[in-house]
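One structure, pasted below without further comment.
Every protein chain of the complex appears in place save one, which is left out.
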Amino acid sequence: MQHSILWLFLILAGASIIVFTYVYLSSKKANQSDQGMNQPLKKRFWFLLILFVILGIFASVTIPKSPYYLFADETPARVLHVAAMQYAFILSNDAINPESPQGETDLVLPLNELIEFRVTSLDVNHGFAIYDANNQLIAQTQAMPGYVNRLRWKFTSPGKYNILCLEFCGMDHQGMRSSFTVK
Amino acid sequence: MESLKTRKITSVWIVIVLALFIVAIILGILMRLNQGTIIQQSPVTFYGNMTTHGLTMIGIWFVAGMAAVNYLMERYVKTSYGVNLFALICTIIGVLMLWSSTFIGHFHAGWTFLYPLPFKVAWAQWATPVFLSSLVVLGVGWLVWSVSLMSQILKKYTLSQAFAWQHFKKNPAVETPPFILITMVTLVGVIACLLAAVLLLVLLFAEYFSNGSFVNDAAAKNLTYFFGHTIANEMLYLGLAVIYELFAEVSGRPKWKTTWYVAVAWNLSLAFILTAFFHHLYMDFVQPEGLQIVGQLASYLASLPAAGVTVFSILVAVYRTKINWSLTNLLFFIGVAGWVIGGLGAVIDATISNNFVLHNTLWVPAHFHTYNAMGNVLFSLGFFHWFAHKFDVGFYIDKNAMLKLTLILFGGIGFLLAFYIGGADSIPRRYSNYPPEFTMAAPLATVAAVFATFYLLAILLFFLNITKNV
Partner (left out) sequence: MYKNNVFYFLVIVIIGWNTSVYSQQDNIAWKEESHVYTKVLDAPLKGYGLGDSTSLLQLAHQNPTILALIFTRCTGICNPFLLQLSEKLEWEIEHKNFNIVVISFDPRDTEADMSALAKRFHLDQEKQWIFGVTDSIESLNKSIDFNPIRDETRQQYDHEALLVGINSDGYITKKLIGMRSTSDLALLVGSIYNSFTPTHQLPNKNRLFSCFNYDPKTGKNTPGLGLLFIALPAILTIFILFTSNYLGKSERIG
């Protein structure tokens, strides 16, 4: 996913550079009598229209894929409670008591089944980001104190998954992590 | 025309901005070096530098735009020298307070100081109130400045003229210069986001002094990004106002006029800019879905007037047209290209389903550094250069213009590519040290630091050249 995004960006950026360079060179070569662009208003109109249509298509394709609608009409097979705190994640099969937060280690989650992560924070804002075995970010939500965010996901390949914090939360933000296995 | 006093104070602004820019870039390079494990800083130092770098950069490029707009506005209306000076003093005091809270007090909650992090004190006790007060000082100074400029415009133009509404119809009786229109639209946005900051600070101070906890996290986050996103965007628009005013002039071309589509575009962009900030909260499922979609649509729509009117106008102005190219309009032209490319990265990230895997990775600093370091900074440098040399007698040739441009482009592009590649590799942003599984992260950071040094060299040359002349 991310790599196709990068390619898309590089192609668009490259195209922009070519356009700007071309326009610049056309000015360098121009002489006093050159008239500039023919019918700029008409071209402007077409340019805007095309841009509008492209963005419209983009929006209508991508919005339904937003995480808020992921697996919305299925019932989770498994619930994992997550409490983020400076500077650790607590993962547990049972609800987590903030007075004495206790989690489980060596968690194993089932393959191809719907998991619901119920994510909250016990102190400041944190991020809850799931990285696959190739260290690609595959899903995330924020952990906000006082709220429970429900992230639903189906793991389609087995392996070790890491969890990192993706919202700056203080001096050991970079060290805040956890993991689980999918089998 | 502008008085000698305005000229002087503008020179002071320019020197301060460039000096602070150099310091802030050095902090940026130090951050990249630390991430590249070339140097070893404690996380506290790193995050302190990150906070200083972020807020200093936002601050200086905002005031750079404001100072330029203030200077050029003298062509149309009188501006208040006293207020300009007041803003300058507030900025200096504010920056000194900010730096003491981060460098001495080790405050390091990030430039967005997201509630409730500033209250989880992991630094000197006094640093939180000093940091928040520094924002109050900056905010008040800038608010007064913006309101003053706006009210000066309204002393000459009516409200509808200032927004160029009469241009919606054919053959308007009164013409609104594009510079006035854009400045007006931008100032409204600036005032709104500064008020958001003030409101947020009031809430934070109330909580700080009452030792309570009544601020709702979701409301605070909305206000934070309303302020942070909007100011970062509006300062770019200040730069665009300068381009609308100066590009034709330095190119030896007839001055740009407000047309109906320019008027419509800028009025529309005000609405989009004020609602686009919702895209910072996509991963906060707390936010109602309706607002998330508004965020995506507003972010998309904001690009239409920008691309269809401003960018297209620049291209039309240059295409097959003989122009007196100088460092000033070259910087403007390249800056617009940088702005477009950063905008592409932004639109990609403002797509909710992409944001799901890009949010708070290095993709974020990648795109905003593109339209800042390669966009807005070049707009302002273009203005600085023009300002420094417009009083030169005789024909002026900038000997190392090409050298400076090459350094900026070479250094900038390399520095930015490292961010983009890092983002596509899912490397998190705001990490003082990278977890070992990201094998590319440290090498990329080191390479970025090297490239950024070239960029720094260009800025040093600008500094020497411009300060000699102002």
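Letters A and B mark the chains in the order given here, with residues in each chain numbered from 1 onward.
One rule holds in what follows: a contact is a pair of C-beta atoms (placed from the backbone, for glycine too) under 8 Å apart; a residue touches a chain by one contact, two chains touch by 3 or more.
Because the structure is a prediction, the values reported are computed rather than measured.
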Relative to the complete complex, which of the depicted chains are touched by the chain excluded from display? A, B
Among B:I26, B:I93 or B:A218, exactly one should touch the missing chain; which is it? B:A218
Touch with the missing chain holds, among B:I39, B:L199 or B:M402, for B:L199
Which of these touches the unseen chain: B:V44, B:I92, B:I191 or B:A248? B:I191
Sole touch to the unshown chain from A:S60, A:T75 or A:T105: residue A:T75
Subunit B residues that touch the omitted chain in the full complex: 147, 150-151, 154-159, 188, 191-193, 195-196, 199, 202-203, 206-207, 209-220, 222-223, 226, 274, 285-290
By the contact criterion defined above, which parts of subunit A meet the unshown chain? Give residue numbers in ascending order. 67-68, 71-73, 75-76, 78-79, 81, 94-99, 116, 118, 120, 145-152
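The criterion applied here is as follows: only the chains that are shown with their structure count from here on.
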Where the CA atoms of subunit A average out and where those of subunit B average out, how many Å apart are those spots? 24
Within the complex, subunit B is touched by subunit A residues 1-3, 5-6, 8-10, 12-13, 16-17, 19-20, 23-24, 26-32, 34-37, 40, 44, 47-48, 51-52, 55, 58-59, 62-63, 65-68, 86, 123-125, 127, 129, 131, 135-142, 144-147, 149-151, 162, 164-174, 177
Seen from subunit B, its contact residues with subunit A in the complex are 43-44, 47, 108-110, 114, 116-117, 120, 122, 216-218, 221, 261, 282-286, 289, 292-293, 296-297, 300-301, 303-304, 307-309, 312, 315-323, 325, 333-334, 336-337, 340-341, 344-345, 347-348, 351-354, 356-361, 420-421, 423-426, 428, 430-435, 437-438
